[in-house]
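Inspection log for the structure reproduced underneath, given as structure tokens.
Removed: one protein chain of the complex. Kept in place: all other protein chains.
Then we have subunit A:
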Amino acid sequence: MNTFIAIEPDRCIGCGTCLAACSHGHRVAGLQAEPRLALTFSPQVTAAVTCHQCEGAPCLAVCPVDAIVRTDEAVVVNEQACIGCKLCAIVCPFGAIHPAGTSTAGVAGIAFETPSQPRGTSPLLAWSIGVYTCAVKCDLCSTYDPEGGPHCVRACPTNALFVRDATTLGDARKDKMKAAATANQIMMGRSTNLKEA
């Protein structure tokens, strides 16, 4: 099955340590520094939005140049092959893949951006002079640190992020079934008296 990262929102404090770990790891590996996951805030929920590495990954299906491929670990973008067409970003149901680029003016820390549109412009339409964008998405850190596992999960100070794979999901399902069965028994024993009916 597909391995992905899930979040427990009651543990998330919205600090963004996951974003920092993601950015640092990929940047050091020579990939885009843009974080692969994003934080979203609503009055009730704070959560990191992550890629689900879908089995029927629409991003992979629509990529016209096969820059997105499925490896044993994840659905991965080849940043060199990507042409920045943004089709993947349009079809992703989670908003988990988006274009990003590194400004050449930013490399030496002397960025002098010349914005051409309001910041509120959708990232699909935004552009800046001289910056070539490519799609970035979560690769579970498999492209540069397969042994280490996803860096965001490791870095989260409240352990709000979890790797969900066949083993962990299977265990969680067993626990849920056990809990549900116990609850049902109590309910039946105490209130419905189905056994006597």
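To be clear about the criterion, a residue touches a chain if its C-beta (ideal position, glycine included) is under 8 Å from a C-beta of that chain, and two chains touch if they have at least 3 such contacts; residues count from 1.
What we mean here is this: contacts and distances are computed from a predicted model.
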Taking the list "Lysozyme inhibitor LprI-like N-terminal domain-containing protein", "Formate dehydrogenase subunit alpha", "Carbohydrate ABC transporter permease" or "Thymidylate kinase", the UniProt entry for the undisplayed chain gives the protein name "Formate dehydrogenase subunit alpha"
Touch assignment to the omitted chain, from A:15, A:69, A:83 or A:131, lands on A:15
By the document's definition of touch, the residue of A:6, A:33, A:62 or A:131 touching the omitted chain is A:33
Where subunit A meets the chain that is not shown, the residues are 9-11, 13-17, 19-21, 23-24, 27, 33, 35, 41-46, 108-110, 112-120, 155, 157-158
